[in-house]
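A single protein chain has been omitted from the complex, and every remaining protein chain is retained in its original position.
Labels A, B and C are assigned to the chains in the order they are written; within every chain, residues are numbered from 1.
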Amino acid sequence: MSDIYPALVLPPSASSSAPVVDFAFWLVMIISILAFLVVEGVLIYFVVRYRRRKNEAERETPHLTHNTTLEIIWTIVPSLILLVLFYYGYVAIKELRNFPQDSEVIRVVGQKWFWNFYYPYCVEDQASGKKLCISGNTENINPEKGSGQTQLAKQENQFLFRIPKGRNITLQIESQDVIHSLYIPAFRVKQDAVPGLKTRLWFQATELGEFPIFCTEYCGKDHAGMAGKVLVMEPVAFEQWKEAELAKLREKLKTIGQVKDEATLIAEGTRLFTAKGCNACHGLQGNRLVGPPLNGIYGKQEEMQDGSKLTVDDAYLKESILKPMAKIVKGYPPAMPPQNVTEDEVEALVAFLRSLKN
Amino acid sequence: MAHAVAEHAPVSYLEKKGILSWLSSVDHKRIGILYLITTMSAFLVGGVFALLMRAELARPGMQFMDPQTYNVLMTLHGSIMIFLFIVPGIVATFGNFVLPIQIGARDVAFPVLNRFSFQVYLAGLFIIALGLANPADTGWTFYPPYSSTTDTNVITLTLGAFVLGFSSILTGINFIVTVHKMRAPGMTWYRLPLFVWAIYSASLIQVIATPVVGISLILLVAERVFGVGFFTPALGGDPVLFQHFFWFYSHPVVYIMILPAMGVVSEILPVFSRKPIFGYKAIAWSSVAIAAVSFVVWAHHLFVSSLSTTAGIVFSFLTFTVAVPTAIKVFNWLATLYKGQIELKTPMLYSLAFIFLFIIGGLTGLPLAMIGVDVHLHDTYFVVGHFHYTIQGGTVLMMIAALHYWWPKITGRMYNEKVAAFMFWFVFIGFNLTFIPQFILGIGGMPRRYADYLPEFAPLHLISSIGAYTLGIGYFVTILNLLISLKKGEKAPANPWRANTLEWQIESPPTEHNFHEIPTITSWPYDYGQKEERKKESL
Amino acid sequence: MSVATAVKKLHDGSKWGNPPELVYDMSRMGFWLFLATELLLFAVLFTAYAVYYFHDPAGFHASAHELSVGFGAANTIILLVSSFTVAWSIEAIKQGNIRLMNILLAFTIGCGLVFLGNKYFEYSHKMHEVELEAVALAKSPALLKDLKEQGKCFTNTAGQEVCRVIPFNVANIGSGDPLTKPAFASMFFFLYFFLTGVHGLHIVVGVALLSWVLIKGLRGEFHPGWYTPVEVGGLYWHLVDLIWIYLFPLLYLVS
Partner (left out) sequence: MAGNGKSHVKEMALTLAALLILTVITVWAAHVNFGSLAINIVIAVLIATIKVSLVMLFFMHLRWENKLVVAFAILAIPFIILAIGAIIWDTTIRVGVEKVFP
């Protein structure tokens, strides 16, 4: 399967429920097209047949006002067809919402404007009780104005949401800020991510390949860029990838708690700055976006909304990431949601901010 | 009912000049014209926004606007078209102008209230205009928590919509009472023109549904101003509750838009096919049925927003019930054409196009009503296409048809038939070119409200944009043609279409109090195509 | 219409060419339709009340504890009595008793003002810190966390966990972050203020409407042949009564 499909008909049918949905879809399409042909045919025929031709004299038309039999027929026949359609819509939703017992649950958290995926595959350090799990997130693929880029260009290096073929997967969907909606056309599934609620959907992929993921609930500026790709793998390949990732995490687990050198921290922070979407609201070239620019922020005097002044230091930066509403810089809206980051990640981010020169 | 009308020489209602004489007038015809001017201006502004969006979407990648600009345009296009143009659309313009005359009244039941409705409408327009300094970017649906956290002027837009809703309620009350109490002697319910039935049904929806959205929008404002967590989960709120409230109004509201359009079709078809309307009672009561059923289908907008599956299935079923009265109407219109003598004048062309497009709009509603299929199609371009086929192909086209049909009555001038008929084809072809590709895009999985899209969708988007500009030219020249006729058009006779409804039995343009003497009605208005003596017999 | 003042031109609502009987009929119909919209408007708020009540009954009970049943009952009686007097005033004008109508209308307006005065005392009390059971805030986790960090929560002598909190904080209106600085302490208090606030607004409009009717009444514009404004004003006043009849048990008595 190529990742570009001709957008003419339904996307490739790549999940076990897709055929059920597709059957209902094609049923309604065929009935609709037949109804369309018949009704529009009658309309066009009447218009052509009974139009007043040039120089035609006025003629007396039949005084037809109603016909009860006809009225009853064209009330009942559509009603019966509609009942059938309702039934197949019901069959399809039963398939889509019939959650299997034996499925792997992957947590998906939507946030402006990317998706975070948290797999249930973890490594744990018995001694310290620390735990790391496989996770990843898509990146905003909205191109800049006038960049000449398209979304495809930015999609090349995207994170891939990897899943094994033929296994039941349940996605538990949450949102960190506003309502999003997770949509995988190839699987015919869609579910809103509502803040404050855990919603879910399930699928069993039946085709290998990459398929797009979209956000379909309008969520602000880069709504269109909140997309990603799901990669369906052979179960064996998936297990290999999983083991490799877990091995990496085991390595990382060892370094937790150790004092890291500044360079590693800065490198990690640089990555996180884009990966966590900080760049959506904070510029690095002194440019004002939703929030203040962050270059040269460290050590600077800032005036707060309540008029007090403070010098930006580690503690302030840390607080501003974890509890953004505590102190708001004067002239900016209190718009930043608390960030979903670990202690280590905060440390890396602060190190990165420290490193930024004016 | 003929009571205390001053004795003076009959003068056209257009006689008095000056803006003040218009704004202070309580004449339903003048108020109708004021609505016509404002709603059509809103239509042009909203249309320009749509064209800007289509220009950006013609190619993938961001060409000449950033995503935020696109989102603002998308919001303004939706809000202006919905709240300022299409809801007051036919109801407030032609409802005001035509309805009282059609039932043989000198004015609506509460003329001062009618003027007040328009003033409230102007106030709403003004409030929305105030917000344009930092226009909202929420989409016209205002879903929280996005709308309660975004840094744009959501408050002005929602308050504007609230005020406009108030105007809509007052207009609705006025029409309902007018239809009940101001009918001329002999004008029984089954002798009412079908346009009146349609407006009456739409007014019922206006009265019942509008307060619901009004208070929900105020709750949203409260959320922003007072910082309550009504729809904020961290404070115990439920964002989906807003969607319930919002669609409790905003689904019925599409029937406020489409029912009057159906009423206009039911008027124009018999006149231009010279045949009685077929199935009068079925059409009349299906309007009321649609109004009633429209209230029990709202949750189909929530199929994927964590609505319980059981509720979803029930609402899916209820949604299908709307299709029945709608289908009945279409079949009756077709039967009206049968063995008629169809004159393809501009209003008739638009009406036939309405039937053609509305069938597509209706049929594409079916997969959206099927809950399992809607999961795939929800919030894609398929929905955009479906909505525009019913509301633009339906209401806007009938608004244009009504303009042409009643233009001689309103202005006393005939428009240029050749230009109008020629531009019709621009509109018709442009319309299909714009929205047929959107169905295909939607089926292919293209989400709506996207400033940018994946390259595989590009060819269809390009076709859609070309169609949009064709459509734009069509509408623009059509309206220009009408405006030119104000100066250059021939004087219109009282009844250029040889129609039977009451508004054609008085002068063009009508006099200030419509009738010199209130007529006594002895038959329904649809006895077309019969010899005069036969007509008298059939009474 | 054998009324003594017939020498002057009588007001009869026929300004726009409709006979007074028709205006009377149409006004009642139109106004009942308007009342239907008002009922639906409140229905939305009651729906919200019900949804959040089932979401968090314990919180609602704990919060409702802070309201004074005495004030609520007093206001109920005031509204019921005023509803009676305004209905009586319509009967009075039907019998041509203009003086009695004016007195009753003035009394009704007075009741409305007393009601508003009561509400003012109630509101101002809720704008100061009260001890609220922590369970009332459980569904606002962000707020509860914040209060705990500020050391405002403790266990009282009865062994309940309580927090010192302002149910409606005027200072926070339009400022700051809705998550950590809400103007309302709990969903119940938001609904309480919003419902009684919208209702209070209707009382204000009702008082204004009845005052306008009273002025017309004092000018002698009404007589048994024309009293449509009194009738309409009365209907509006009954509406605020209708709403309050539901508000009273739902807000004051759920504890």
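Before moving on, here are some points about what is shown:
Note that in this section a contact is a pair of C-beta atoms (placed from the backbone, for glycine too) under 8 Å apart; a residue touches a chain by one contact, two chains touch by 3 or more.
Keep in mind that what you see is a predicted model, and the values were worked out from it rather than measured.
Summary of contacts with the chain left out: across B:11, B:112, B:132 or B:311, the touching residue is B:311. Considering the full assembly, B:244 is the residue among B:77, B:191, B:244 or B:461 that touches the omitted chain. Within the entire complex, the positions of chain C that touch the omitted partner chain are 20-21, 24-25, 28-29, 32-33, 35-37, 39-40, 43-44, 46-47, 50-51, 53-55, 57, 61, 69, 73, 76-77, 80-81, 83-84, 86-88, 90-91, 93-95, 138-139, 141, 224-227, 234-235, 238, 241-242, 245-246, 248-250, 253-254. The missing chain lies against chain B, touching residues 180, 207-208, 212, 233-234, 238, 240-241, 244-245, 248, 295-296, 299, 306-311.
As a working rule, only the chains that are shown with their structure count from here on.
The most centrally placed chain, judged by C-alpha centroids, is B. The mean-CA centres of chain A and chain B are about 34 angstrom from one another, to the nearest whole unit. Counting partner chains per residue, chain B shows two or more touched chains at residues 234, 237-238.
Contact of a single residue of chain C with at least two other chains is seen at positions 176-177, 179, 181. Those residues of chain B lying in contact with chain A across their complex are 60-68, 71, 137-139, 141, 143, 145-146, 149-151, 233-234, 237-240, 273-282, 304-306, 309, 312-313, 316-317, 320, 323-324, 327-328, 330-332, 334-335, 337-344, 352, 355-356, 359-360, 363-364, 366-367, 369-376, 378-380, 440-441, 443-457, 460, 526-531, 534, 538.
Chain A contributes residues 4-11, 20-21, 24-25, 28-29, 31-32, 35-36, 39-40, 42-43, 46-47, 50-52, 56, 58-67, 70-71, 74-75, 78-79, 82-83, 85-86, 88-97, 142-152, 155, 177-179, 181, 183, 185-186, 188-192, 194-197, 199, 212, 214-225, 227, 290, 333, 335 to its touches with chain B in the complex.
Of all residues in chain B, only 1, 3-5, 26, 106-107, 109-113, 148, 169, 172-174, 176-177, 180-181, 207-208, 210-212, 214-216, 219, 222-223, 225-230, 232, 234-238, 241, 245, 513 touch chain C in the complex they form.
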